[in-house]
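One structure is given below, represented as structure tokens, and several questions about it will come after.
A single protein chain has been removed from this complex, and every other one stays in its place.
To keep things simple, chains are lettered A and B as they appear, and every chain counts its residues starting from 1.
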Amino acid sequence: MIGYIIRRLLVAIIVVIGIAAISFALLYLLSPSPVYAVLGAKAQPAAVKSWNLQHGYDRGELAQFFTYLGHLLHLDFGYSYKLSQSVSALFKENAGRSAYLTLAALILSLVIAIPLGIAQAVKRNSIGDYAATAVNFTLYSMPSFFLGLILIQLFALDLHIFPPTVSDSITTTWQAFTHPLQLALPIITLALINVASFSRYMRSSALDNLGQDYIRLARAKGLSQRAVLMRHLLRNACLPMITLVGLSIPTLLAGNLLIEVLFNFPGLGLLFYNALGNEDYNILLAYTILGGVLTVLGNLMADVAITVADPRIRVG
Amino acid sequence: MADQTSSKPLLEGLTPLGSPDALTTAPEGGEVGFVASGWRLALREFLDNRLAVIGVAVLIFFVLFCFVGPLIYKTNQNFTNPLITTLPPSSAHPLGTDENGFDELGRIMKGGQTALAIGFFASLIATVIGTLYGAIAGLLGGLIDGALMRLVDILLSIPFLFIVLVLATKYSATVLEESLILGAFSWLVPARLVRGEVLTLRTRDFVSAVVVMGGTQRRLVFRHLIPNALSVVIVNVTFQIADAILALAYLGFLGFGLQYPNTSWGDMLGNAQQYVSSGYWWLVYPVGFCLVAVVMACNLIGDALRDAFDVRLQRR
Partner (left out) sequence: MPAALTVDDLTTEIQLSRAVVHAVGNVDLRIDSHETLGLVGESGCGKSMLGLSILGLLPNGGHITGGSIRTDEDELVGMSEKRLRSIRGNSVAMIFQDSLSALNPTKAIGEQVAEPVRLHRGASKKEARDRALEVLDLVGLPRPRERLDSYPHQLSGGLRQRVMIAIALSCEPKVLLADEPTTALDVTIQAQILALLDDLKERLGMATLLVTHDMGVVAGRTSRINVMYAGRIVESAPTEELFTSMRHPYTQALLGSIPRLNQDTRRPLLSIPGLPPDLTSPPPGCRFAPRCQFATDQCRLEEPPLTGADPAHKFACWHPVDGPAQINTQISVNGHGESRLKDDTHLLEVVNAVREFPVTSGAVLQRKVASVKAVSDVSLYLDAGETLGLVGESGCGKTTLGKMIVGIEKPDSGRIALDGNTVFEFRGRRLRRARKDLQMMFQDPYASLDPRMRVQSILREPLKVQGMGSKNEQDERVRRLVSEVGLPLNALERYPHEFSGGQRQRIALARALILEPKVIVADEPVSALDVSIRSQVLNLMKRLQAEHNMSSIVISHDLAVVKYLADRIGVMYLGKLVELGTSDQIYHTPMHPYTDALIKTVPVPDPSVESVKREPAIRGELPSPVYPPSGCRFRTRCPLATEKCGEEEPLLRELRPGHQVACHYPLQAPADALQPA
């Protein structure tokens, strides 16, 4: 097992380098140097040249890339000229809040999706199943911010239950945690979007398992429906979910971005958004690479988790 | 059923060879029931699915609405009119006007043209590239396949939205540009799908049969593998369109839209937040509804196609 993890990590490192290379290449294509962002669009060529020389932007792409890689190894993601802070510092500041938002939404969505999917499979083709499928389908086809807007309109502006945006006074993760009402709408929105795809998958996985002989045998032992579902179906039907959640990291990050923008929640997503507008490419590059790393890690963890959970899959 | 009076009873063994009865009595293999040709069967299954038919109808409706509509319902979409900005719906303007004084209903039609166009082109690019790439990888196998798929893995690890947004900072002004950046990163999923399908098909006995009869690789690929892989491709195209339109919505919301006065549905939602808080619901919900409707229609069609193809292959 350890050997397997190490081998996967080695592969992951290669993949991450690949991600860094591609991201860097794209960024270089768009903006070889932040000089214009710093000195202004109408800067003199001479000033441009000297600034570039001073900050190492005059060398060729490959050299710059390797320098960048070197920095990465020290977890130095460069400097944001617009915000006058190092990117790492900015990340540190915002990461906790974003993580809280995303994880809370993820947990909530699983708590809803898993029982829902199983219930749908058990009561297949009933009114409840059709209704749930219809709702899921609609949610699935909706841009996440649109759902957010509808919820804001309904619960914040019309019914005044939740605030329409996160108040500026919420600055730390702990504050976010202790003020659930503030975060309710963003978390619920993100969760609902996840529920749409998770419960579809769960329903399908539960259906597959329900048709299997081992469920029939469990019933033939005299177990009640509840016991069959809890003791036999649940674990087997959830196995594909492990893989699914691991693979959903990119979607979760994207959702996080949009929701933070919509609700004005000060996290990594909002940081990225502002960087887009400011053409603060160091932040953009760093976040893209971070996203890539998280995705690769997510895949790896999902693979390891499934080898632990499913005795049929053993590696090494 | 064998004609009882003219042939010897089966009890005495088969009708002797060479007798005319051997060919004229009903074949011992039994009659063959007429079902339908493969494609027609799939079509029938598809049409049986009422939701699928609704999906097709919705799609056709919107295509007509967006492209033919403006010919009937003519409005000013080019010159701002400060006098009639943000008016609520009235008899003159069924869906009100936006902040530039453009009639909203007309704006939706115009926005729909580009949204549908981009959705179509992006998915076309993605599907063509992805199918070729995946087919080549699946056919060549070995190290080349490994290398090609490694590249896909790396690109897939970069969150789609992030990289598209980064590119959009520079290239999002025209329909072509938006189609290209969306297509450029959407071909990864069809590539994986097609490769997987090709690999599965290659293990099937009917492929071995072609080898055994002395068939060339070319025949195998063009007469057998590609036609059988088509169903996967077709299903994927519909989902691609849905995803492209959603991505467009995200781009628009985050501020990356087409050059003015061009617009797409996504762009129209760019200021959705302010509209909602200012109470300009007619500028948000109708557009959103159209967008969700089209995406839902595509998803419905895709699901139904997938089910229809499965049924055909499984029918015994």
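The rule is short, and it goes like this: a contact is a pair of C-beta atoms (placed from the backbone, for glycine too) under 8 Å apart; a residue touches a chain by one contact, two chains touch by 3 or more.
A quick note: this is a predicted structure, and the numbers were derived from the prediction, not measured.
When you scan A:V11, A:V135 or A:L247 for touch with the missing chain, the hit is A:V11.
Residues 4, 7-8, 11, 124, 212-214, 216-224, 227, 231-232, 235-236, 239, 303, 309-312, 315-316 are the ones on chain A that touch the missing chain.
Chain B meets the missing chain through residues 1-2, 4, 9-14, 16-17, 23, 26-38, 41, 204-206, 208-216, 219, 224, 227-228, 312-313, 315-316.
We adopt the following convention: only the chains that are shown with their structure count from here on.
For the pair chain A and chain B, the distance between mean C-alpha positions equals 25 Å. In the complex of the two chains, the chain B residues touching chain A come out as 150-151, 153-163, 165-167, 169-170, 242, 246, 249-250, 253-256, 269, 272-273, 276-277, 281, 284-285, 288, 291-292, 295-296, 299-300. Listed in rising order, the residues of chain A touching chain B in the complex are 15, 18-19, 22-23, 26-27, 30, 137-138, 140-143, 145-146, 149-150, 152-153, 157, 164, 249-250, 253-254, 257-258, 261-262, 272-273, 276-277, 279, 284, 287-288, 291-292, 295-296, 299.
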